[in-house]
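I have placed the structure first, in the form of structure tokens, so that the comments after it can refer back to it.
One chain of protein is taken out of this complex; the other chains stay put.
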Amino acid sequence: MSEWTFIAFLFVISFALPAIPIIAGRVLGPRKPNTIKTDTYECGLETVGDTWVQFKVQYYIFALVFLVFDVEVVFLFPWAVAYNQLPLFGVIAGIVFIVTLAEALIYAWRKGDLEWL
Amino acid sequence: MTFSIIWIPFFLMAAFTIGGGLGVVISRNLIHAALFLALSLFGMAGLFVLLEATFIAGAQVLVYLGAIAVLITITIMVTRRLMGITETVNRQWPIAALISLLVFITLTVVNVNAFGAVLEPVAPVPADDITLLGLLLADAEGYFVPFEVASVLLLAALIGSIVVAREARE
Amino acid sequence: MELPPIVTTILAILTDVFTGINDLLMTLWVDTLGLSEQLAMSINTFIGAFALANFVLLNLILTIWFERKVSARVQDRFGPNRVGPWGILQTVADLGKLLTKEIIIPTNADIVPFFLAPLIGVLSVITIWAVVPFTPTAIGADLSVGALYFVAVSSLGLTAILMAGWSSNNKYSVLGAFRAVAMLVSYEVPLFLGLMIPVMLTGTMSMQAIVDSQLIAYFFVMPVAGLIFWTAMIAEVGRQPFDVLEAESEIVAGYNIEYSGFAFAIFYAAEWAHGFTICALMAVLYFAGWRGPFVETIPTLGIVYLGVKVLVIYFIQVWARFTVPRLRLDHIMNLCWKFLVPVMLVLLVVTIVIDKAAAALIPNYLAYLNPDLPYFQRLTGMLPRAGVLLFINVIVGAGALLAVSRQGRAERERIEALRLAEIEPAGPMAPIETGAD
Partner (left out) sequence: MIPLSWYLIVAAFLFSLGVYGVLARRNAVAILMAIELMLNAVNLNLIAFWRYNSPGIMAGQAFVLFVFAVAAAEAAVGLALIISIYRSRETVIAEDVNLLKW
């Protein structure tokens, strides 16, 4: 558990350490906002329309493929840790798992969902 | 029950989890709700660490914070009209609150009655717990079938959601 | 010759500097100040964490200077040369400037996420260092899930980018955040698979054990996996040639466009520190970290070996950064999903099959993993496995390159044919319509 004490300390410190200069900057630094200064920065042009321009669904599809890979990798990690001690059956199980993963990739590829257009 | 130093991280992480959960269900802004969800999931990872399920804690951050929270945020951003919604609860919210209160009371009473006396774990966690987990997952006597079914489930989910989400092509 | 006791004590501390300082402090707390053992240990842990976080941040002064100097040499200029000797204090001067600047909060910004984003961004980088082993005895936290901890923590950076992009209420920042998500998320897949190779070969996720088992650095055992992992890591940092998420000339710095003053400095620090951190991780996971001659007897040497390896890798990264032009987003995605991931999957399956077969055929195949054996016995014990894996890598790597070059040639010919068809349209020229009558 002492390792995790270190990590808890590190989380707190690395959160607090950069927070101090930001707060100091807010307190000590100049603060004179005006409409032009706080306006949305678009290289000097007036901003047009809503910030929430519609994004294409392709972003979502990539995140989706990633999600599936992510979960499968989480399954594979304990398997990989045990790899050196696995019997033949366990190795085959892992290979079947990886091949299923590859099938997902092949499906998305063949159907053209990995094209960024 | 005397105070022990381990209570501090427990209460902190429980506060993250519950506070984040409250934020998810009551915040009016959906992006805030997603951020609260991330906070709650992070607190949950902390609780897993306290329970010495370190692999699960890492997997929790990886899967939930790294993937599911991101996917939810993207969905909120892609369906941008949500941003205008101010009314977040429906007409049946008092009944919903009552039901969830009843669920909470029932669960708490049952839990405290049944497990209130359990103060200490029965044994320490084995040092090579991740290896054991890996062996169990790929073992014919263990969880080999669910292991493969999980991969097939994810494959099916991927195919299904791509088909559903894909814009109609000409 | 008899050395005076103070000299021997100092030498003993110097041979294992972190443990030495730890013991020294422990005696100070327990014997001199009379604190309890447990409290003393907690104080030491806190000091260690504080020192580590400060090391990561202060190290930036050097790395930013180094990067600017190297970039200047690449671009045939001098780089910073006014503040301090060789301009080494330029970053300090920049920090001073940023500290006195106003932190502008843009209109309609969502303040809490706006300020949380840089903090989480830098947190996700600093906390990675907890699992970087410096010497055989010194590591922040030798977790049994070290490798998983590193990817889990660095995935918090994605949340930071999304928060920054969303809360700034700016089209460019939202676009930058979206690009970041699409790219970072994609490259996490080859990253995970590349990380799995050291884990699989070592049989544990503890970083200390991964370094310890690299009698021969994994890069020279699995070069293809190492290169793929390295590419994915550079993409994770978002450096050239993968810097589409901030592409100054396209979307004006991306997700952190609305940040100013020290809030921007924190983002900047997080990015630079991340660039250095991945070099350290690469050195640990694929270049054997602190391993080098005599490191078992004098653990302090480990810092030197690690430092040299990290600096060389960092130099290569900076070199690539200022010589390779930025890729287009669709090319980046194709590189990831249609080259790195398939090659990695094939490599993984082939490695599993052949490595297991070799383990069944060759006696004492895995004996080298036992840390109690003498060094040379372990080194020679690793040779069969290294040979087998290197052979697989060469075959798979050559096959992948062959396939890619063949496809690239077909693609070039297709585009060339299209271009020719455009310049000289087949058939007689169509009459020009004037529209006059």
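First chain written, first letter: the chains are A, B and C, and each begins at residue 1.
The criterion applied here is as follows: a residue touches a chain if its C-beta (ideal position, glycine included) is under 8 Å from a C-beta of that chain, and two chains touch if they have at least 3 such contacts.
A quick note: this is a predicted structure, and the numbers were derived from the prediction, not measured.
K.L.:
Name every displayed chain that the left-out chain is in contact with.
P.N.:
A, B
K.L.:
Just the residue numbers, please: which parts of subunit A touch the chain that's not shown?
P.N.:
Contact residues on subunit A toward the absent chain are 57, 60, 64, 67-68, 70-71, 74-75.
K.L.:
What is the set of subunit B residues that contact the non-displayed chain in the whole complex?
P.N.:
Residues of subunit B in contact with the hidden chain: 1, 4, 6-7, 10, 14, 17-18, 21-22, 24-25, 30, 33-34, 37, 40-41, 44, 47-48, 50-53, 55-56, 59-60, 63-64, 67-68, 71-72, 75-76, 78-79, 81-82, 85, 87-90, 92-93, 95-97, 99-101, 103-104, 107-108, 111-112, 115-116, 118-126, 129, 132-133, 136-137, 142-143, 146, 150, 153-154, 156-158, 160-162, 164-165, 167.
Keep in mind that, in the parts below, only the chains that are shown with their structure count from here on.
K.L.:
Just the number, please: Cα centre separation of subunit A and subunit C in whole Å.
P.N.:
15
K.L.:
Could you give the separation in Å between the centres of subunit B and subunit C, each centre being the mean of its C-alpha atoms?
P.N.:
Between these chains, centre-to-centre, one finds 29 Å.
K.L.:
Could you pull out the residues of subunit A that touch at least 2 other chains?
P.N.:
Within subunit A, the residues that touch at least two other chains are 4, 52-53, 55, 59, 63, 65-66, 70, 73, 77, 80-83, 85, 91, 94, 101, 108.
K.L.:
Give the residues of subunit B touching no fewer than two other chains, as numbers and ranges.
P.N.:
Expected reply: 54-55, 59, 62, 66-67, 70, 74, 77, 130-131.
K.L.:
Which stretch or stretches of subunit A touch subunit C in the complex?
P.N.:
Against subunit C, subunit A makes touches at 2-7, 9-11, 13-15, 17-19, 21-22, 24-26, 28-33, 35, 37-43, 47, 51-53, 55, 58-59, 62-63, 65-66, 69-70, 73, 76-77, 80-85, 88, 91, 94-95, 98-99, 101-102, 105, 108-109, 114-117.
K.L.:
Residues of subunit A touching subunit B in their complex?
P.N.:
Going through subunit A, the ones touching subunit B are 1, 4, 8, 50, 52-57, 59-61, 63-68, 70-75, 77-83, 85-86, 89-91, 93-94, 96-97, 100-101, 103-104, 107-108, 111, 113.
K.L.:
Hey, which residues of subunit B end up touching subunit A in the complex?
P.N.:
Touching subunit A: residues 9, 49, 52, 54-55, 59, 62-63, 66-68, 70-71, 74-75, 77-78, 80, 83, 130-135, 137-140, 144, 147-148, 150-152, 154-155, 157-159, 161-162, 165-167 of subunit B.
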